[in-house]
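Only a single protein chain was left out; the remaining protein chains are all shown in position.
Chain IDs A and B follow the sequence of writing; residue 1 opens each chain.
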Amino acid sequence: MSDLIYQGRPVRFNSNIKTVEPPPGVEGEGFFMTKLNEVVGLGRKNSLWPLPFATSCCGIEFMATMASHYDLARFGAERVGFSPRQCDLIMVMGTIAKKMGPVLRQVYLQMAEPRWVMAVGACASSGGIFDTYSVLQGIDQVIPVDVYVPGCPPRPEAIIDGFLKIQDLVANESLRRRNGPQYQALLAEYGIQ
Amino acid sequence: MSEQSVVHHLPLPEGSIQKQTTTINLGPTHPATHGVFQNVLELDGEVIVNTEQTVGYIHRAFEKLAERRPLYQVTPITDRLNYCSSPLNNMGWHMTAEKLLGIQTPKRVDYLRVIIMELARISDHLICNSIVGVDTGAFTGFLYVMQYRELIYEIYEEVCGSRLTTNIGRIGGFERNFNDTAFQKLEKFLKEYPGVQQEFENLFNRNRIFMERTQGSGAISAERALAYSFTGPNLRAAGVDYDVRVAKPYSSYEDFEFDIPVGTTGDNYDRFMVRNQEMWQSMRIIEQAYRKVQDFKGAEAEVFHADVPEYYLPEKKDVYTKMEALIWHFKIIMGEIDIPKGEVYHSIEAANGELGFYLISDGGRTPYRLHFRRPCFIYYQAYPELTRGGMLSDAIVTMSSLNLIAGELDA
Partner (left out) sequence: MALSHERIQQKLAEKFGQENLQWEEQFGLLSVTAPKEMNLKILQFLFDDEEMAFRFLTDICAVHYPENNGAELAVVYHLHNLVENVRLRLKVFAPVEKPDVFTATNIFPGANWMERETYDFFGVNFVGHPNLRRILNVDEMDYFPLRKEFPLEDQTRIDKDDEMFGRGGSFN
């Protein structure tokens, strides 16, 4: 850390920064050639637009994650949207009751491909401590899930870790996955066309 | 409250441009609803003619769940009621259990509980007020104030280990004594927070845009508020100074000196101001409690729980060396302690109002019936009356200034 004095106050600049490796490719003057899915993955993962589907306590930890102390916006999730048509990642945070299940499914169906789902918290992953008649035992009963973040509630660091795993999935996903037979079979299991 | 159950497209009077009202669905997922509840609004242009609420989108059957669990296992459920201020719910439940069991907690435990409860109250009011700011368009207050909520979370972590759903305390006291780091963080909070609160108020209290947005909308008179069984800051904003901490003091609140801020019109601005003033009063209480705790010296300063071997786990070193401690440990963990028969109703002043616990025990190992008197559930009924005749955007601000927490609404 280098120290300076600026207008009488000590200022510290962080000069210990880490640069990320570019994807493997051929470089020349004024051009960089690589595979399409590398570039697309890089672009998508660093600009995910999450839809916070916050229902209960995990929603408050999400608010803490978005706030300045734990700042999710560092990872590209600056713009949280509430319209499913415009978002890539739905973060389901909190208990989903059976009354809420159809609502969640409808919101998921309204999202455009490619879409990812993150189940934050024990209740969204498996029903949590609420093994009762009114709680859906995990959102994977109604929609396919990509990443599960355990915890009750998970610490903001855990939510960020889940988000980083989503970013890994996004970066490494094949561009043909959404039209392929495996994905269609997965959706068919949930009754989604 | 609407007299018919489901009536949409109400006819509008003669001479209106539209023949019937527009029906709009707000929720259950909506950026403005902080939690999941649904409002179906009947609008005449932008003026609200009627609303209808649907709740239950996060009904988790707490009351049925509590019938399955021994007393100390009910505490994590109470966490999830008003999850912005879990310690308040936990303490209220422990006090209910102690009332039924006839346990008297030592003074130091009471004062430590007061510190934690008032911190929780501040943390809840911070969320409510900063979200009212966000709903009127001011995001800065929320980001600024969340940093101090993180400091409150750190204080909870020193005592119980977790931030949000704390499960703090035990029946009879606390699980561990407050260590020096907890007190250091508390001192840091006491030193820095008044400045932050002052800046937050400077941003909003006399801000012309904020005042014009919130004054006059969502008003309720004191008589109607009492008829709807309002409690807490919403009732105090309407002018009635009912506070359970003064009416029926618990946990040695009678030893503290504090005021009860009261509003006049019960509109959104008054609710905002009452919550701000309550935060100042909470700071006063915490300072007094902290000084009182510092006054305990020597052996008294090590007291952090009452002596109730049947409900409070003995220390591990005793479990390994003494026979009685081993037996109590076994009985408590295996859930073989019978609760005495009885019926008790205990209430505390939670952040939203009077949170009541109605506990009936028939002598078994788990409660026979546990009912939570949830303030949010009760005052949300008045939402049609609060919003009728107002604009759509005022309805949004009213919803957030009422501090509706979905966990407490549905239980």
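Keep in mind that, in the parts below, a residue touches a chain if its C-beta (ideal position, glycine included) is under 8 Å from a C-beta of that chain, and two chains touch if they have at least 3 such contacts.
Everything quoted here is computed from the prediction, not taken from an experiment.
From the options B:40, B:226 or B:337, the residue with contact to the unseen chain in the full assembly is B:226.
Only one of the listed residues, B:26, B:81, B:100 or B:262, touches the absent chain: B:100. Remark: the residues of chain A touching the chain excluded from display are 98-99, 131-134, 137. Counting the whole complex, the residues of chain B in touch with the unshown chain are 1-5, 55-56, 59, 61, 63-65, 67-68, 99-100, 224, 226-230, 240, 242, 247-248, 342-345, 347, 354, 356, 358, 360, 368-369, 371, 373, 377-378, 380-382, 410-411.
FYI, only the chains that are shown with their structure count from here on.
Note on chain placement: the centre of chain A and the centre of chain B lie 30 Å apart, centres being C-alpha means. Within the complex formed with chain B, the residues of chain A that make contact are 53, 55-57, 59-61, 63-64, 67-69, 82, 94-95, 97, 99-100, 103, 107, 129-130, 132-135, 152-153, 155. Residues 28-31, 35-36, 56-61, 64-65, 76-77, 79-80, 83-84, 127, 142-143, 146-147, 149-150, 153, 163-165, 406-407, 410 of chain B are the ones touching chain A in the complex.
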